[in-house]
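Partial complex: the chains shown occupy the same locations as in the complete assembly.
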């Protein structure tokens, strides 16, 4: 394992930037999170007119500061990564690029409003510190429960969308354009607003028949929410029982520890905990 | 099993149209789904005034194209079905007929708006590809759980409707016609809007007493949603445990496989999976 000094430096940089185990690595991640949160907060605050008018110049300066930091970080990651192309194409690589691109694009297309959306993606970089979750994915109860129930949930949403379309068509015919149901898309919008129990009230049924169908829509929405909850709850319960059965002490290999247990009840060894 | 050539052709057609096992059958189902989705999308888009004014003629042509396809499909199904009358009377037969009727009816009663509703039923034909679910109905956890809990859920809705009626009457008396509670049906509409936590805000209590009763109504609605969720969740959990106990390998007949298991843990044979 004799490395050139350059290789050694690269290796060390990689540990700091990509790793989370060394103090330097943790410090790097922490300062990055602070920068991300601050830069996103800046983007948000900048949209308030009074703030923009008074502190607009300061915000632009800070904005360029953060862009500089993130550009430096992106270049360092590219430099010290073992597989630069692979990194650039990975989800995080794309997110990293997207978080600096808008600022440079803003130089070319000044005042472009759509860059705001892309800038928000900068927040997604906070997910990077969550990469430790990757090692836990096998044991991740929540994720497994959701995948187990994905077919049932898909069928549920398929049925809901059929109900929504039928109800939308009926309401469109019953209420008509004069009461705000000007088109089928608008009617579908109303039905979703109603069936999810959001209920803006920007479009409301005016006829007695329409109000009756609306009441039916609400009751459907109110009761079918029990279905995904029931499915997911049962799956999570199952996963928890299975998890408990499989949880093994890494020292004495005894299995069947409680999910909440911190130490092996046979040899006292600390147990690994995950999400 | 010697068949006339006509019989053989019928049999082959039946496999393509009613079956889902052959490549041709799957291709037929897929093109049908595409046609259904497109024709329904067309119906929806046609209700937008600007689209109707600009592309109205094209939509009418496409509409007749789809009607032709669905008419052909209906006639083919009638022709190759083993029991044409039985098919015509079945749920899917009626849906198939309903999906072509409106277009022809529109020729006789031009501009009839109510045909829109019937045209939406065309989407129901997408359920046909779901007929494979029929073979799974015995093991369908969701359906069994819902049937198991139907009595409890009925009692729940009966109690809710009693609460709704009493609260409606109280609010009608307390608020009165001058605050929008012009009649009992309107008051029931308001109560359902409130108890399901939809809350349009088109009718709101104005008096302090009315707002107090409204707050009570909301809290009732907010807490009783736990009841159907609780019932259904418990039933689904029970069904899952039972399902697991009964799951049998078709090769070695070993029972008690996990719901998520893909292979028999005794002989390695692939297990059947269903919803």
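By written order: A and B. Residues from 1 in each chain.
Criterion: a residue touches a chain if its C-beta (ideal position, glycine included) is under 8 Å from a C-beta of that chain, and two chains touch if they have at least 3 such contacts.
No experiment lies behind these values; they were computed from the predicted model shown.
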Since all chains are copies of one sequence and 2 are in place, the complete assembly in this file amounts to a copy number of 4
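One rule holds in what follows: only the chains that are shown with their structure count from here on.
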So if I superpose subunit A on subunit B by CA, what angle comes out, to the nearest 5°? 90
Show which residues of subunit A lie in contact with subunit B when the two form their complex. 148, 151-152, 155, 162, 165-166, 169-170, 172-173, 182-185, 187-188, 194, 197-201, 204, 208, 211-212, 214-215, 218-219, 221-223, 225-227, 229-231, 233-234, 237-238, 242
Listed in rising order, the residues of subunit B that touch subunit A in the complex are 40, 43-45, 47-49, 113-114, 116-117, 119-121, 123-124, 126-127, 142, 145, 153, 157, 185-186, 188-189, 192-193, 196-202, 221, 225, 228-229, 231-233, 235-237, 240, 258-260, 275
